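Handing you this structure, nothing more for now.
One protein chain is absent from this view; the other protein chains keep their places.
And then chain A:
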Amino acid sequence: MSFVLDQISYRVGEETFIDNVSLRLEPGSMNVLLGPTLSGKTTLMRLMAGLDRPTAGKIIDNGVDITGVPVRKRSVAMVYQQFVNYPTLSVYENIASPLRVAGLPKAEIEARVGRAAALLRLEPMLKRTPAQLSGGQQQRTAIARALVKQAKLVLLDEPLANLDYKLREELREELPRIFAETGAILVYATTEPTEALLLRGQTATLWQGRVTQVGPSATAYREPDNIDAARVFSDPPLNEVSVTKAGAMATLESGRKVPAEGVLSGMPDGVYRLGFRADAVTIGHPQPGMLSFPGTVSVTEISGSESFVHVDTGLGTWVCLVEGVHQWEPGDRTEAQFDPGRAFVFGSQGQRVTAPGLAATA
């Protein structure tokens, strides 16, 4: 019953947009495509939908090769980031559109549209045209149209990116529930790691047209398979530093030698790249077990109960997490306190050697 992408690639001329992607999507599952802009999320969705045809590989639905089947013969629905509706039709007709084309009886159409409109709280707006709705209502109309079709594959391409945060939170909660009844395979593209974690389900991280990791969202977050997956799944961006381990000491890029403690303690000698998220570095007085790096503040981002302070340490600009609201001015001298027990260790090929809380696997 599953939907399988079998080694698909998409190239136009010299440019590779999707590079040898294989995925297996199960009915009723929530699948998040996580990747930065231009990583190929939309292209991959268009291939899944059948709007574009892969230049290599096969798409198999329930054991049947549907690679060449045109989009209008497939059981698929799609919601775009921009609110796409038919401007000249009423909201009712917009939602009913796929059912009218399918030639369903009038009573059935009315029932299904009514149910979808109730779920998405569009009942008072059914007679209006999309231009008379707010952005959130327009997107709910698009979602309702995807819902009534009861398609097997529902593609949501950053559906909430253009909405304000309150609506986003609401709809993010509701979306999986709304589609749960239909048993559809949900594919949800987003640029935001937090969104991937909130949606749970399975996450595939995308980087430059390749899937760098697939797995349950929380696992993918905690145990990125490689440095690309870790970069994609980190917001604020992953802090990185290269080290050369020799015996009990490790040498940083700057030439500074530090004790090979924490994650590095059990590693064989060699060159590694450490990646650590903002929560593994803080600012303040040196504490036991922490490595201290003097640096200069370049930016402070305050996000509610926490502040992200960007500190230029001479080894790159690190983003440090500080509890509470603090205001450092650019240029302030400070010390970044790094917890060596909370770094991911990647090998020279970018493969993960170990992650915090895991036994060394190399």
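Simple rule for what comes next: a contact is a pair of C-beta atoms (placed from the backbone, for glycine too) under 8 Å apart; a residue touches a chain by one contact, two chains touch by 3 or more; residues count from 1.
Everything below uses one rule, namely that contacts and distances are computed from a predicted model.
Asker: Write down which listed name, "Quinol oxidase subunit 4", "Tol-Pal system protein TolB", "Carbohydrate ABC transporter permease" or "Dehydrogenase", is the UniProt protein name of the chain that is not shown.
Answerer: "Carbohydrate ABC transporter permease"
Asker: Looking beyond the chains shown, say which of A:Leu51, A:Val214 or A:Leu321 touches the absent one.
Answerer: If we include the chain that is not displayed, A:Leu51 is the one touching it.
Asker: Where the complex has a chain not shown, which of A:Leu5, A:Leu44, A:Val76 or A:Val309 is the residue touching it?
Answerer: A:Val76
Asker: Given the contact definition stated above, which residue among A:Ser97, A:Gln150 or A:Thr354 touches the chain not shown here?
Answerer: The one listed residue touching the chain not shown is A:Ser97.
Asker: Since one chain isn't shown, list which residues of chain A touch it in the complete complex.
Answerer: Listed in rising order, the touching residues are 49, 51, 70-72, 76-78, 80, 82, 84-89, 97-98, 101-102, 145, 149.
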